[in-house]
Structure formats: structure tokens, C-alpha cells
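First, the structure itself, so that you have it in front of you.
Only one protein chain is missing from this complex, and each of the others stays in its spot.
Chain nomenclature is as follows: A and B, assigned in order of appearance, with residue numbering initiated at 1 for each chain independently.
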Amino acid sequence: MALHHFAHRRTAGDAVLPPGQGLTRRQMLIGSLATVGGVAAASSLAGCAPSASASGLHELAYWHLLSGGDGINMAGLVDKVNALDHGYEATQTVLAWGAPYYTKLAMASVGGRSPDVAIMHASRVAGYAPGGLLDPWDLDLLAELGVAESDFLERVWAKGGLDGKQYSIALDSHPFIMMYNLDVADQAGVLGPDGQLAPIDSPDQFLEVARAMQAVTGKHGLSYGYLGDGAQMWRLFYTLYKQHDADFDLSGLTAKVDDAAAVESLEFIQQLLDGTICTPSGDYGTAVSEFMSGESGMFFTGVWELPTAKSSGLAFDAQPIPTLFGTPAAYADSHAFTLPHQSSPDPEQRRASYQFVADLLQNSLGWAEAGHIPGYQPVVQSAEYQALVPQAHYAAAAEILNYDPEAWFTGSGSDFQNYFLETVQSVYLDGADPAEGFAAFVRRVNVQLAKPNPV
Amino acid sequence: MTTTVAPQPNAAAPGPVHKQRGRFADKAGLRIGERFASPGRIGAIVALVILAVFWLLPFLWAVATSFKTETSAAATPVSWLPPDGFTTEAYANVLREGNIPLWTWNSLITATAITLITLAVTALAAYAFSRLDFTGRRWLFWAIIASIIIPPQVLIVPLFYEMLTLNLVDTYWAVILPQVVHPAMVFILKKFFDQIPVELEDAARIDGAGRLRVFWSIVLPLSRPIMAAVAIFVFIAAWNNFLWPFIATSDASLMTLPVGLQTVKSAYGLQYAQVMASAVLAALPLVVVFLFFQRQIIKGFATTGFGGQ
Partner (left out) sequence: MSSAALDASATGAPPRTTTAEEVRRGERERRARDNRIGWAFVAPFVIVFVMFLIWPLVHGFYLSFTGESITGAGGELIGFDNYAEALRDPIMWRSLLNTLWFTVLSTVPLVVVALILALLVHQGLPGQWLWRLSFFMPFLLASTVAAQFWIWMYNPQLGLVNYVLGAVGVEQIAWLQDPQWAMLAVVIMTLWWTVGFNFLLYLTALQNIPEQQYEASALDGAGRWRQLRSITVPQLGPTTVLIVILQVLASLKVFDQIYIMTQGGPGGVTRPVVQYVFEVGFTGYRFGYASSIAYIFFAIIVIISVGQMRLTTRRSA
């Protein structure tokens, strides 16, 4: 039974890798090594056809990195689309978030036995696709199944494209937003006539509101945790930086950045982290529990904390982070569907994968309940979604979202955010000079830019 | 267990193992009764008990946690006895997901294959080095001994590359093949074979038996203890190996127990009781085997322990 695991699912003659010069050398090596050992012979015993089970269902291997609330939601969604009886049975495999996931995904892709469908952060696609680790989507086939470019916001769709091909299809976008405590806001007198937070459009005004809320809670006005967490630091910084309409261009040999905008953003963050408005030494978990227990009025966080906030029983609402520097902007990333490279995919199996993805997209209202903004616009425009609160209140963030600057080493779970942590944490934590901290970050980024994309 | 080449000291000689039999038993308790209540002795007992408790605590704590509900596992203050009683819920959940039995099976298949192949190729080679005078014998033997110094960790990249080339990534073979090379075991077995009197074989050879037959019907039966020791060592090393199987497999259905446990996460977030239940289940097979074959396993390690000095 399990003996077929000894042999490869695909036959030995298949190219393991996308065309390139490495391939021919490796094929030569196959020859020489095979003669030495005769072991490769084992792999030609393979012959198990790509998995179409006895019932005629296509068994789909689906990888993702979502756990916790997201994981439970995704499991439910997969069960739901499996039950649609569209000719496939998808099984999900959950790997640890971040570097371990992307490591295994790449290894599986070059190994030729990759999953049929995998979730990636859209911000990682640029570093991943060029080496042939991903197969591009066949847009005609997608359109046939009811998924087309026009169903997505332009920025979200464009993020999945590279050199004229589409490598990822966004399931969602998950921006960095602001939640606020309705009771605290009410007592602080900062609510507007519609019962939502009155518009804030300058840094000083934001500080005032935060201090007013601090006066109500007696503890802090704002919860924001970042300690030891480069991603959290970067999310807030990049939101504020992009509100200056500043570029962060990593397409050249050195980073082109706007130092003034960076310094102003960092100085504002230092003003927030004054111990009164917000603790200067909070980590992610501390900030979550502080806000959830009503000890602060506002909370900078990702939309993925929505389920936690809801289950806390707190009266709260949410909105994009206020535009303090002129240009509406929010840091975001997307969970996006990709096709990890397979050497000679079975067309029927591929079609089943497309069907699976189309079904997930079209049923992503369930995903929206976890806080994420669906990528598939027909779902967002549906009456059901518009009735979801507070989701509908922050859905606009998807239109102003900004992904990580594009380079092979950036994106969620990449080293890029760690560089930010290493160089800038002292600016947040100890009030170190913002200009110096940012310069150190740019220097670190430039070292990376000088290296070629390894894939 | 890679080692250097140094002269064999007194202890773990792979020599006549049968002579060592019973030493543990003979000596344990040899001096019992002699000045039984001296202060030094009481101090030693107390120290031993404290240390043993310290060494057992992580096990006990893991087992206790695994029988709690998730709620009481994550409750503060920490307590051994959960207020809502013990439950096997975590085990039921872990087993229902089905990964642990699958990974155990994978571990069993690969570790068994590794052990059998290793024994076969290693014993044949060791016998040749011990008995047959063939060209290149000397330098080949020294090359094998010298290779003991190569840390397998250094080879992960080229080995993965080789598996790509052979189109074996994500197969059992990829897990097995690189683990059947144990140069130190060649040395251990050769030293043992050297001690078997040649005369025993000569008689059979005069009767016209070929080398393979002599090896199979005379040498191997005499070498059972050492073969068992090598088998135990190789099997346990393979069963517990992490780095290479972790690199060789990305498909969750092919992973060995240690790799799967570390790589595949629950979609339901961090659930302490379940994590501990998985760990306890993963530890169980070898712990049970150890309880039954403690003497053999300990002797096996004592024999092969120095990895072929």
C-alpha cells in the first residue's frame, strides 16, 4: 500500500525544474549517478497516476499557513466548498507561519511533488515567481469559472502580476487598521453624530483624541505592541510613511526613499509611545489584552484580530488608520492563491484546482467574518457583506492599501521586517535618533539590494 | 555519533561481548550491606533521588498536561491536578486527525529499511576487510575510517541537490539512502570479526563452502550480539533523526514522526494539551521498547557507544 511512496509520483523522465541552465547539468548528473548506483531505477518504478481516487474525485493538496482563528475559519471554508461536490476533495495542510512555510513551499516546488494549491502572501510573490517556483494562472480558464480581473481592485490584482503573467489571485487583503472602544470614545466626547469616531486629519488632533481617551481609561489612550516584532513596527511605520505620499523604491541598486517623511513618521511614533498615550515597551500580546480589557481607547492592529475583539464582548468599532499626513494610506498584505510549480501537471487535476480556488473566492463571505476584506469584489459588494459591522466600516482600507516595497527579500515573514526591527527598535523603545535609525535601516537594505535575487 | 580514531580504551571494546554478560547484575549491589548507613551513603541516596526526580519531571509534567482539558492546561496558577479532572480528550483529538499513526508508520518503515540495509552492506564490507586480501583494501579501509570525521550536517545542501537530480525528493528512498552509510559500524564489525578464530571457517572451507556461505552460516551466527548492538544503534538513530528527513520530505504524508510533529501545525492554534499528547504519543514507542529491552539496548549503546574507537 504505502509502498508507492518509495517511488516518485511522476515518472523519472520528467524535468524536475523549469528550463534553465541548471537543468541540463542536473540531467547530465542523473545519467552519471544512475550508472553508479542504479538507484534512480527505483524512481522509474513510479507510475502512480496523479491522484484521481476511485470515486472519480480529484484529491487536491492545499497548503496554507493560517492557524488560530484564521485556521478554524479556513477549515470551515474548505469543508464548505468540498461539500459543493464540484469534483474535488481538498485536504489542507497547515505549516508554521513565516519562514518555515516559505522554506518548505520552495523545497516542495523544486522537488516536483508540490501541493496543487498554496496560499502565499502577495508580497512574497515577487521574490518567488521569477525562479519558476510558481506556475502562472491561465486567465481564460479562470474566467470560464467566473473569476476575472474585473472582479478585483486594481492594486490587489496588480500585485499578483509579474512580467505580464498572473502568479497569484488574492483571497483577501488584510490591512493594518484602527479599532476603538465605543464607550471610551463616547465618554471622551470624540464620537461624531453618526456614532463613529469623528474624522481626525492631523497628528496633533490624533494626539488630542488619544489624550482625551487616556483621561477616560486612566491607563492608556492607545494600544500598540511592537516589542521584538519587526512586522508590527513596520506596519505602522509604513502606513504613516505612505501617508506622506512618499516613495519607497527598491527597484534600483540602492533604495530611493524620502528621509524627511520617514523621520516625521518616526517622530510621530515616538510622540505616541510616551508612556501616557501608549506604553513604549508593549509586545503584541500585551497590546491585545490591554485593548480587549478596556484599558485603552484605540488599538492599532491588523484586521485579523477582529474575531478576538468580537469574542471579548467589548463595544467597539473599526476604521482605517486616520489620514494624518495628507494621503490616505494603509499598510496591507493579501493571502493569495498560487500554483506551486509542477513539472507536468495533469490538465484535469489542474482544472479541479482552478474550480477549488474559484469556489473559495466566491464563498469568501465566511472569510470576511474573520475580519479580512475579500479580494473578490462581488462578495464585498453583496448586501450580506455591507451588513457586516465593523467590516464594512473599514472596507475602504482596501482601496488605499500599500504592499511592501517590491524586492526579492521583502514581504510578510521575510528578513526585510527583521532588518527594520534590528535597526529601528531603539528609536521606538529608547527614543534614539529617528534619522540615524532610519539611515541604518536603509544601509542594511542596500546591502541586500547589492546581492542578486538568488532564484 | 561521529568520532575520531583513537586507540580503544578499556571499556567499550566490541570484543567478546558474551564475557561481559551479567556484569551489571553482578556488580550492582555488590557492596550493599557494607557500611550501609554511613553518612556518605545516605547523602548519595538523597542526591540520587533528587536527580532522578529532576530527570523524570519533564516527562511527568508532559503526561499530566496531556490528560488535562485545554482550559485547565492553560490555567494559572499552574497545578498538577486540574480542577475539572483528567481526560483523554487531547489524545482522542490528536488520534482523530490521523497524522500521528501515519507518521509512526513512516518512521517504522524508514527506520527498519535503514537498519536492514545498513546491517547488510556494513557486515559484508567488514567481513571482507577482516578476512579477504584484495587490492586496495588498506587505503579503502583508511578512507572509510577517515570519513567518520565528516559531519552529515555539512552535506545537507549537496545531498538535497543529489535527491533532486535522482528525482527522489519526497520519497521514502530520499529519507533512507543517505542514512545507510555508517563508516564507524564497519570498523566496529571488522574488529569483532577479527576476533573470531579463522580456524572455525577453515573447516567449512575445506568442505568446499564458498565465502558467502561461510559468512552466512558461521560468522553471522557467532556475531549475533554485535549485530544486535549495531542494529539497535542504527535503528534508534534513524527513528529519531530530524535534520535530514526534515529536508528530504515536504509532503506531510511522507514525514517521519519527529519531522511531522515539528512541521505540520494544527489549524486550531496552540493547544497545549494536544501538543503534549502528540509528544507523549511520539515518545511512546521507543520508551516502551526500552522498558522491555533495557538490558540489550544499554549493552548495545555501551558497545557501539564510542562509535568505533
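In the analysis below, contacts are C-beta pairs under 8 Å (C-beta built on N, C-alpha and C of every residue); 3 or more make two chains touch, one makes a residue touch a chain.
The structure presented is a predicted model; accordingly, all values stated were derived computationally and were not measured.
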Hey, which of B:V94, B:I109, B:I144 or B:V230 is the one touching the hidden chain? B:I144
Footprint of the hidden chain on subunit A, which residues? 17-18, 20-23, 25-26, 33, 36-37, 39, 99-100, 102-103, 106-107, 110, 131-133, 228, 422, 452, 454-455
State which residues belonging to subunit B touch the missing partner chain. 1-7, 9-12, 23-24, 27-32, 40-41, 44-45, 47-48, 51-52, 55-59, 61-62, 65, 73-74, 76-78, 117, 120-122, 124-125, 127-129, 132-135, 137, 140, 144, 147, 149-151, 153-162, 177-178, 180-181, 183, 186, 202, 205-206, 208, 211, 236, 239-240, 242-243, 247, 257-259, 261-262, 272, 275-276, 278-279, 282-283, 286-287, 290-291, 294, 297-298, 301-302, 305-307, 309
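FYI, only the chains that are shown with their structure count from here on.
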Residue numbers of subunit A touching subunit B in their complex, please. 2, 5-8, 10, 12, 14, 16-17, 26, 29-30, 33-34, 39-40, 42-43, 61, 66-69, 71-72, 74-75, 92-96, 100, 104-105, 107-108, 110-114
Can you list the residues on subunit B that touch subunit A in the complex? 105-106, 109, 160-173, 177, 247, 250-254, 263-270
